[in-house]
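Complex shown without one protein chain; remaining protein chains in place.
Letters A and B mark the chains as written, and numbering starts fresh at 1 in each.
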Amino acid sequence: MVDTKTKTLGEILRHSGVSRRGFLKFCTATASMMALPPGMVPAIAAALDKARRPSVIWLSFQECTGCTESLTRSHSPSLENLIFDHISLDYHHTLQVASGDAAEAAREEAMHANAGSYLVVVDGSIPLGNPGYSTTAGFSNLQILEETAAGAAAVIAVGTCAAFGGLPKADPNPTGAVSVRDIVTDKPVINVSGCPPIPVVITGVLAHYLTFGTLPELDQYGRPKAFYGTSIHDRCYRRPFYDKGLFASTFDDEGARSGWCLYKLGCKGPMTYNACATAKWNEGTSWPVESGHGCLGCSQPDFWDAGGFYNALSIPVGELSRTVSYATAAGLGLGAVAAGINHRSKVEANRRHGEVTVDDLEKTS
Amino acid sequence: MNESMDFLLWTRGTAFDVSVAIFIVGMLIRLFEIVSLGRGRDLAAPRGTEFLPGIRTILSRTLPYGGTFKRQPLTVIAGYLFHIGLLVSLLLFIPHIELFRETFGFGWPGLPNPIVDAAAVLGITGLLAALWNRLTNPVMKMLSDSEDYLVWILTFLPLLTGYLAYHRMINPYPLAMGLHILSIELLLVLFPFTKLMHTFTLFLARWYNGAMSGRRGVES
Partner (left out) sequence: MNALNTTPVPIEKFTAVEHRFGNTLPLLHEISHALHRLQVEGTVTTLDLNAVPFGPGDERQLVDFLGRGEVSAKLEAMGDSHIRESRYSGVWIVEHWNTSGERVAFQIEITKLPALLEAQQEDIAESLLMLQAALENARNGASV
């Protein structure tokens, strides 16, 4: 058994009988997964050859475990396995829940042994309203996050809840939920948003750290540009239909059957930045738009509050018809008042109206 | 950190409701006032009818007088370019139609985006030409006051931000879209209280002109 704690990835793979060709193939797939150009493969090979395993602590707060499901059911298990065999997932709230105190001890040990160099992965938002809303082993989410993040090299916020507050933060935000970035301000925080995030995006970010020992370039929302640099709309294969003005108006009309643009059916693709159009879902089978349903915008902050999922993006969030009706009623009422005032002045003017004769004019002049 | 999405949600939410309410209330008060005021009673005996000449004038004044065109060709050309560009972009762009459908419960067919895009470019060009004319023509310059420039900006911003948002020239997109919506909200709020009111009052004014001339039996 090779000691995975001290050996590099290249050594481990060669020890388990993987040829150089196999390794290069792995690097090619990794480059593809990290959305890096194929020209980077030699650099990735060189880096992975020397890569050492980082320790990872996974914390789950106010979440639904969808992100963990997404990751553990990701579609290229051997690739992910290699990554995960090679990172040391020392602690995972949900997966180790049965271990009780032993799991907490493992977390503390990992924190001490790898102080300053371990990665913290967080899924779920942190409630500030009352610490009792969400606890693990008797500690509030806030306490655990602050304590664990203190010695971390970086924090990866997986899922829209951890990245932006997500569903728990949706109006009226009963738990006072906040994102990881609202708490951790002195460490690099990488947001891997999505509800759930695309599995290869999660592993892609881990692979990037594993490969280069650095964090990827981030966008204005703290998300890796390689995956979130382009909007769904810009990479959508149905974009030509948007440009031609060909839209599906219902989910079963001719336009829907012909694969036309889903803008009218509420697709939030234009405002949403994610890699679904290329990374796809379910073993590369398809993705929401390809399966005939518009994008919900799940990788954007506050997407729950961004209006009806089936309303076109151009439609305001509020109840416009109600506003229009109330305003019309108010306008008509006030208009009637104005009309009343005008009417009175008119009556007054008419009352003063009298016939003028030449004699009258001569009198006054 | 989430500013641009928060901004977009605010422009699509609270700000939109408030500005639409101000627009509708302001518009109705002003139109009600004008209509209810009516015209003074004409005591002279009528020499013709009011209805047809009224309608005719509403339509006929859509076309420019030859004389105006000869003296101020730029005013006429820029004016038409801009108005056609604006109306096509506003009324025939499919995302806009979806907004009207949501508001009024009905919609109408739109145009393919490249055509609307071209119309928006015409509109922007027309507005820029109109501004240049206003600044360089001595008569126009003398006639213009600060409200004219305010109204120009209010009209120009939605076209410009819409063009930038459609071509995704501002990043991130939620910011571009938010700016576009905000510019329209600004327009809606100030609309009832500026000469932008001409969009609706022009029909009343033309009607009165036509009807009065018709009653007197003269051409309008």
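Here is the rule we go by: a residue touches a chain if its C-beta (ideal position, glycine included) is under 8 Å from a C-beta of that chain, and two chains touch if they have at least 3 such contacts.
What you see is a predicted model, and the numbers here were worked out from it, not measured in a lab.
Engineer: Of the chains that are displayed, which are in contact with the missing one across the whole complex?
Structural biologist: Checking the complete complex, the chain left out touches A.
Engineer: Given that one chain is not shown, which residue among A:K7, A:R52, A:K187 or A:R235 touches it?
Structural biologist: Within the whole complex, the residue contacting the unshown chain is A:R235.
Engineer: Can you list, in ascending order, the chain A residues touching the missing chain?
Structural biologist: Those residues of chain A that touch the unshown chain are 14, 18-22, 24-26, 28-29, 31-33, 35, 37-39, 41, 75-79, 235-238, 240, 257-259, 277-279, 283-284, 286, 290-291.
Just so we're on the same page, only the chains that are shown with their structure count from here on.
Engineer: How many angstrom lie between the CA centroids of chain A and chain B, rounded to a whole number?
Structural biologist: Centres of chain A and chain B (C-alpha means) sit 39 Å apart.
Engineer: So in the complex, which bits of chain B are touching chain A?
Structural biologist: Checking each residue of chain B against chain A gives 1-2, 4-6, 8-9, 12-14, 16-17, 20-21, 23-29, 31-33, 35-38, 41, 94-96, 98-99, 102-103, 105, 110-114, 168, 171-174, 177.
Engineer: Looking at the complex, which residues from chain A come into contact with chain B?
Structural biologist: So the residues of chain A in touch with chain B come to 164, 179, 181, 219-222, 231, 233-234, 242-245, 247, 263-264, 270-271, 273, 300-302, 305-307, 311-318, 320-321, 323-324, 326-328, 330-332, 334-336, 338-339, 342-343, 346, 350.
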